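Mind looking over this structure? Questions follow.
Right, subunit A next:
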Amino acid sequence: MAQEAVLVELTGIYKEYDREVLQVDSLVLKKGLIYGIIGPSGAGKTTLLRIINLLTPPSSGTYHFKGKPLPGNGRERLALQRSMALVFQKTLLFRDSVWNNVAYGLRARKYSPAEIDRRVGQLLEQLGMADLAHRRADTLSGGEAQRVAIARAVAFDPELLLLDEPTANLDPGNVEVIEEMIRKMSRAGSMTVVMVTHNVFQARRIADEVIFIDDGKVVEMGPAKKIFSKAEHEKTRLYVEGRMIY
Partner candidate 1 sequence: MSRLMNGVIEAFRLILAFDPSLLEIVFLSLRVSITAIVIATLLGVPLGTFLGLKPEKRTRFLNKLIFTFMGMPPVVAGLIIYLILSRQGPLGVLGLLYSPSAMVIAQVFLASPIITGLTMVGIRAQGSEVEETARSLGAGAALAAWTVVRESRIATLGAIITGFSRVVAEVGAVMIVGGNIDGRTRVMTTAIVLETRRGNFEFAIGLGIILLMISFVINSALYNIQKGGRSDGAGSSTGRANRDI
Partner candidate 2 sequence: MVLALAISLLLFAGCSRGARPDDGLTGDFIILATTTSTYDSGLLDFLNPIFTEQTGIEVQVVSQGTGAALETGRRGDADVLLVHDRASELRLVGEGAFVDRHDVMYNDFIIVGPEGDPAGVMQVDRVAAAYSSIAGGGHTFVSRGDDSGTHRMELRLWDGAGINPEGQGWYLSIGQGMGDTLNMANEKLGYAMTDRGTYVAMKNNLDLVILLEGDPVLFNQYGVMVVSPKEHSHVKYESAIKYIEFLMSEEGQNLINSYQVNGETLFFPGYGLE
């Protein structure tokens, strides 16, 4: 089954980054699922995303992507990076139109102009954002900007979409829109989604699998149902029930 194929495999990863210390003995991400990474702030969630996206090389450990070990040579790295996308917590849109923002990844991959036009038009239509196409990015509201950032990340059909707190600063209406967008995209293709969130309810709403990280370590990982109803670890139970004391 394609759904059972392993996409990412991390072993013995260690990294200190930006006041986070991450230590992952073993982590396997399978194709086509939505993963929710939860845990208190500073637990190492962002560092984990950055390592998966090759932005931050780990100090030690091994990283396999679709069975291939990393780091490979420069071209392999670029090719791998091009098969995934990361949406940062702090959205940064380019000072340009929405259309050009969404087209950025396609241009980087040297798609033909006609193909770019077709794909961007289709995607914006699909996501109900056609009316935003010619707005300048710096005139968008927070919710609109976040939708554009996600659209920009999925425009080139990445195999792996990494989202860092995609709804952190949005009002409830926008949160719903974004979550619906993520579900829709996941269902549409074989895209794997890894979403960091500090909001356990959000993880419960959309994640197939949940990874609980605390103090730089993966405490527990498993199907969302299991994590939320009968987690094995005391810490996990306390956290998902909102009773964890720091």
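Here is how the candidates were picked: all candidates are chains of the complex that A comes from, given by their letters.
The definition used in the following text is that a residue touches a chain if its C-beta (ideal position, glycine included) is under 8 Å from a C-beta of that chain, and two chains touch if they have at least 3 such contacts; residues count from 1.
What you are looking at is a predicted structure, and each value in this text was computed from that prediction instead of being measured.
Enquirer: All of 1 or 2 belong to the same complex as subunit A; which of them touches it?
Expert: Considering all copies, subunit A is touched by candidate 1.
Enquirer: In the complex formed with candidate 1, which residues of subunit A make contact?
Expert: Within the complex, subunit A contacts candidate 1 at residues 53, 55, 78, 81-82, 85-88, 90, 92, 94-95, 104-105, 108-109, 135-136, 138-139, 141, 152-153, 156.
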